[in-house]
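Comments concern the structure below.
Heads up, one of the protein chains got dropped from this complex, but the rest are sitting where they should.
When the chains are written out, they are named A, B and C in that same order, and each has its own residue count from 1.
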Amino acid sequence: MPKRLFKELERAYGFDDVAIVPGQVTINPDLTSTKLTIGDRPFDIPFLASAMDGAVSPHFATLMHQMGGLGVLNAEGLYTRYEDPHSILEEIISMPQSEVTEHLQQVYSAPIQEHLIGQRVQEIRKSGATCAVSFTPQNTKRMSPLAVEAGADIVVVQSTVTTARHMSRSYRGLIFSELINTLHVPVVVGNCVTYSVAQELMETGIDGILVGVGPGSACTTREVVGVGVPQVTATLECAAAREDYFRRTGRYVAVITDGGLRTGGDVCKAIASGADGVMLGTPFAQAEEAPGQGYNWGMANAHPELPRGTRIHVGIKGTLRQILYGPTSVTDGTQNLVGALRVAMGMCGAYTVRDLHKADMVIAPSIKTEGKFYQVGL
Amino acid sequence: MPKRLFKELERAYGFDDVAIVPGQVTINPDLTSTKLTIGDRPFDIPFLASAMDGAVSPHFATLMHQMGGLGVLNAEGLYTRYEDPHSILEEIISMPQSEVTEHLQQVYSAPIQEHLIGQRVQEIRKSGATCAVSFTPQNTKRMSPLAVEAGADIVVVQSTVTTARHMSRSYRGLIFSELINTLHVPVVVGNCVTYSVAQELMETGIDGILVGVGPGSACTTREVVGVGVPQVTATLECAAAREDYFRRTGRYVAVITDGGLRTGGDVCKAIASGADGVMLGTPFAQAEEAPGQGYNWGMANAHPELPRGTRIHVGIKGTLRQILYGPTSVTDGTQNLVGALRVAMGMCGAYTVRDLHKADMVIAPSIKTEGKFYQVGL
Amino acid sequence: MPKRLFKELERAYGFDDVAIVPGQVTINPDLTSTKLTIGDRPFDIPFLASAMDGAVSPHFATLMHQMGGLGVLNAEGLYTRYEDPHSILEEIISMPQSEVTEHLQQVYSAPIQEHLIGQRVQEIRKSGATCAVSFTPQNTKRMSPLAVEAGADIVVVQSTVTTARHMSRSYRGLIFSELINTLHVPVVVGNCVTYSVAQELMETGIDGILVGVGPGSACTTREVVGVGVPQVTATLECAAAREDYFRRTGRYVAVITDGGLRTGGDVCKAIASGADGVMLGTPFAQAEEAPGQGYNWGMANAHPELPRGTRIHVGIKGTLRQILYGPTSVTDGTQNLVGALRVAMGMCGAYTVRDLHKADMVIAPSIKTEGKFYQVGL
Partner (left out) sequence: MPKRLFKELERAYGFDDVAIVPGQVTINPDLTSTKLTIGDRPFDIPFLASAMDGAVSPHFATLMHQMGGLGVLNAEGLYTRYEDPHSILEEIISMPQSEVTEHLQQVYSAPIQEHLIGQRVQEIRKSGATCAVSFTPQNTKRMSPLAVEAGADIVVVQSTVTTARHMSRSYRGLIFSELINTLHVPVVVGNCVTYSVAQELMETGIDGILVGVGPGSACTTREVVGVGVPQVTATLECAAAREDYFRRTGRYVAVITDGGLRTGGDVCKAIASGADGVMLGTPFAQAEEAPGQGYNWGMANAHPELPRGTRIHVGIKGTLRQILYGPTSVTDGTQNLVGALRVAMGMCGAYTVRDLHKADMVIAPSIKTEGKFYQVGL
C-alpha cells in the first residue's frame, strides 16, 4: 500500500547549512558599497542592533549611528520602566544563573512609564543620531505617537510572530495602514518568516520587515513552542515577496534578517539570501560599550508564565568599532563584520548589497567536516 | 550499469527534524480551546499520562483528571501484581543502576492478581476521576471486562506493535470488533505507525489509536530489534488514515501520539502533524506527585529474555500543575506544556486543536546549528 | 549558467540511517523460523562468525556449529602460520596499543604452513561441526583443495574487494567457475557491494556472496583509500542481483552481509535489506570463548605497507550462548541476537527470513534524536 501522509514537508535551511559560491567576476573590496535604505532613511552599512536591553542603550544607539548603522531602542524595556535603569542592569548582571529568569520576570513586571519614552528618544536625538524605537503590537497604537512626537525617526513594531491580522479578545488588532497614516515616519514590522505574511505586511504600506522566528541565541521559542523557520529559508521567502511586491508596485520594502547571526559569514549569507540588512543582538552585546557588560537577554525571556530563553553570558569581545570595522587578530569571523561583507562582495563581484542578492548559494555539509583539522583516534 | 535496489526507502522525520511555520493570521492564546474527545469522553486538555508504573498510580490518575487530562493506569504492572506496590517501588528506585534491569525482570515476573484490577479501578473512580486502564493484547479479553465491571471508563489495549490481525500459537488473536461489542466503553488501541494498520484498526470500531513505535526515552526497541518509525512521520501517516476514514464513515477516531515527547515544542509538533492528543511518560514521571520519585521505566524493560530499555533517572522538575500550566521560570520547554500549546496555536492562528492540524511544517536543521550549546545527559 | 557536474552521485545508507516499519500483521516470535541455506548446507540461524583470528579458532567454530550457526576459520592466519598460535595470541593481546600494528605486521609475515591447513580442518571436523575455511584469492587455487581434502565443508574466498575478473602481473586471476568444478563443496565469495559485481559473481556458479566493503569496526579502508559503500545500500544492491539471477536461473545464491553489524537492530536491518545471513566479527570476539580474549583485529590490519585498521579492545560481554540466545539483562541490543531477530520478525509478520525481506524500511533520523533523553543546557 502506498504511503499516505497528512501533509507534505519541505526542507528549510539555516546559516550553517549553506555557503556562498564565488562569482564569475571578482572585484576589489574597496569598490563595494554597503548602503541600506529604510523608507527615506539611508545608512552606510546594513547593520542594525537589536532592541534588546543588554545590547542597545540610548548611548549605544548614538555609537551605532556614528558607525553608519542603526541601534534600535526597546521602548518597553528597562529604559522606559525605570528612571535609573543602570542599577537594574547591575542587578540582572550580578544575579546567579539559577535565579536570573525569575528576577527578569520580576523587574520586567514594573509598568512602562510613558514620559520616559519621549525622554529616551530625546537623549538619542540630542546626539544627532537617527533614532529608532521598538514597541510590541499591543502598545504601538498608544505609545508610538509619543515617541514620534519626541523626535523618533523610525518606529519598529515587533513581537515573536507578527501578522497583518491579529485576533484578540482584549484589544483591537493593530491596523498597520492606519498606523502609517498617523505616524509619518518609516515603520518596520516583524517578525515574520513566510512569503505570504511578508507580502500581506508590505501591502499595508510599511517600510521594512524583520525576518526571523526563533533563531537567536538568547531565545528558545523553537524548543518551547516548536515554532520557527531557519533564517536562510525565511529570508529567501520574504525576499521573494519583496521582489514580487516591488515589480507590482514599484515600492521597495527593506528586508532585514533578524536573529541567529553570529559571524561575518552569517551576515554575508543572509544578504546573499536576499536580505537588505541584518539585525544582530549578541554580536553587539559583546561590544565593550554595550549596556549588558558581557550579558544578553531578550524580552520573551521575561514572560511571566512561559519564559522563552534566559540571560546568556556572551563575553566582551572588543570595541564596537573593532566588531564592525576591525582591524582584528581574531580569526573566527566575529570581528570586522563590515570588512567581511566587503570581502564576500568582492569574491562575488558584487558592487552593492543588491548585487550580492544575485550570488549563488549551495547547500553545503556542516563546516566542521571541511574547515577543521580532524584526528582519527581508535 | 544503472543501480538496482532491492527496495526503495522513503525519508521519515522525528520531532527534532521539523519546525512549525507561523500562520497567516495570529490570535491571542486566551482565545484558543485545547479540547480532546475520545469516544464520548471529553477532556479539557489533550494530554494523557502513559501507562508506566513510574508515572501513573491511581492517585496520579486522579490528579490528571483534576487538571483536565487523563492518566492511564497500567493494569498489568505493580499495582495489580502487588497488594502493596509502594515497597516494590522503593526497591526499584533504590537499586543500583547495574542491577536494576535484572531486578525489574524479577519483580515483574510476579503474577497479576485479578482482584486487584477492580480494586485499583475503584480507587480511581471513588475520587470522581475518569478511569482508563491498559492491558496487553494477550490479557485483554479475559481481564478488561473485570475492569469495566468495576467502573473503568476507557480501556487501552497496548503493546509495542499492535495490528488488527495477530497470529499466535498460544492464544487466539484478539478480535477488536468483538471486544468493542462486549465492553461498551471507548477502546484505545496501539501502538501503530502506518496508514494501513491505523486504517485497519479504525475499521474494527475502536475510538482511539496510539501512535509510536520505539521513540520513547525509556525504550530501546529501535536499537535492539531495528524496528521503529520517527514520530512526525508516524503521526502524519495515522492522521491521514483518520481523515480518510472520517470522510468515508463520518466517525472521528482520536489519534494520540505516544512516546518521545519531551518539550512543549514536541507536543505542538505532534499536534501540527495531525495528532488529536499526546501521551507522555517521562515528562509526567518528572512531577513531584509521580510514583517513580524521579525515575521511570517501561514494560518492555522487564522482558525476561530481551529487555528493551531500563530504568532512567528523570529527576523531579516540579508539581504536575507547574508542568502542565506553569507559571514557570524554566526556559527549556519542559514546563507549562498547556501554555506552550496555546502560544503555538496563537502563532498559527489556530482556535482549536483541529485548526492546528492545518499549520505548515518545515524540515529544519537541527536546533544546535542555530547557535545553542546542547548537553547530552542520561 | 546551469551547474554542470562531472558525474552524478546517489545517496547510500548504513544501519544507523534506517529503521524497519512494523507490518500489517504481527505474529508471535515462537512461530518464526530463522533458517539459512548455503548451497546444500542448512543452518538453524543465519549467523556466521567472521574469519578473524580474534573471533574464530577451531574450538570457536565448533561452538558456533552447536549454536546452529557457522564459524569461518581464517586459513591464512595465526592457526596456519604457527603450530602453537596461543602464545602468539597472548603476545598480540598483551602488546601496548602504540606498538601493536607493527607487531601484527611482523607476526603475520611468518609463512603459511600448508600442513597446518588440513590439521585445523580436522580439528573442527572431529567435533562433528560443519567446517568453513577462508582464503584470499591469491592462495585459493593452491591451498583450498588441501582444506577440502581434509574435510572442509565450505570454502570462503575473501578479500577487501573481490570481483569475477582480477588483473594481476604476478598470478593469473582466480577463475571461480574452474574452482567450483574442482572443489565440489559450496563456495562463498566476497566482498562486494554492487549489483553488477554480485551478478557477475553469481554467474560463475558460487553459492554465496559476502556483502560489505569498509564498514567493520576493526577496519579503516574507507579512511585510508576512500573506498566503501554503507551496508544497507550494499545489501539492497546485492539482494536485487540475487532476485534477478534467481528469476532467470532458478538458482538461489545466499547473500550474507558481512561487517559493521553491532546490535540485534543491525542484524534485523541487514535481513530486511535482503540479506539471507549475516557475518559478524566484533560481536563474536566479545564472547568469553573467543580466542581474542576481548580484543579483535582484521587481516588488512597487518598489511606490511598500508595497514588498514588496528587491534581494538572490544571487551568480553558474555558467553556465546548469551550473545546469541540470551537471556540477558543487557538492554543495548548486543545480546540475544537471535531473540531480537525473532521479535523483529514477529513485529513484521514474517514467518521466515525470506518474509522479512518484504518488510518496509524508512530512512530515519539518527537514533540519538529519538531514543535518548536530552537535557537542554545553557
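Keep this in mind: a residue touches a chain if its C-beta (ideal position, glycine included) is under 8 Å from a C-beta of that chain, and two chains touch if they have at least 3 such contacts.
Source: prediction; values computed, not measured.
**Student:** If I consider the whole complex, including the chain that's not displayed, which of C:I88, C:V155, C:V229 or C:M345 touches that chain?
**Tutor:** C:V229
**Student:** Taking the full complex into account, find the residue in C:V193, C:I256 or C:A340 that is in contact with the omitted chain.
**Tutor:** Reading the full complex, the residue touching the unseen chain is C:V193.
**Student:** Among C:S57, C:T140, C:Q158 or C:N301, which residue is in touch with the absent chain?
**Tutor:** Within the whole complex, the residue contacting the unshown chain is C:N301.
**Student:** Mind pulling the subunit C residues that touch the left-out chain?
**Tutor:** Subunit C touches the missing chain through residues 1, 3-7, 9-17, 101-102, 105, 160-163, 165-170, 192-194, 196-197, 200, 213-217, 220, 222-231, 233, 260, 262, 282, 301, 304-310, 366.
**Student:** Tell me, which residues in subunit A touch the chain that this view leaves out?
**Tutor:** So the residues of subunit A touching the unseen chain are 10, 13, 15, 18-28, 30-31, 194-196, 232-233, 235-237, 239-241, 243-244, 263-269, 272-274, 326-333, 336, 339-341, 343-344, 347-349, 357, 360-365, 367-378.
Operating definition for what follows: only the chains that are shown with their structure count from here on.
**Student:** Provide the C-alpha centroid distance between subunit A and subunit C, rounded to the nearest whole angstrom.
**Tutor:** So the centre of subunit A lies 55 Å away from the centre of subunit C.
**Student:** Could you say which residues in subunit A touch two or more other chains, in rising order?
**Tutor:** 1, 220, 223, 310
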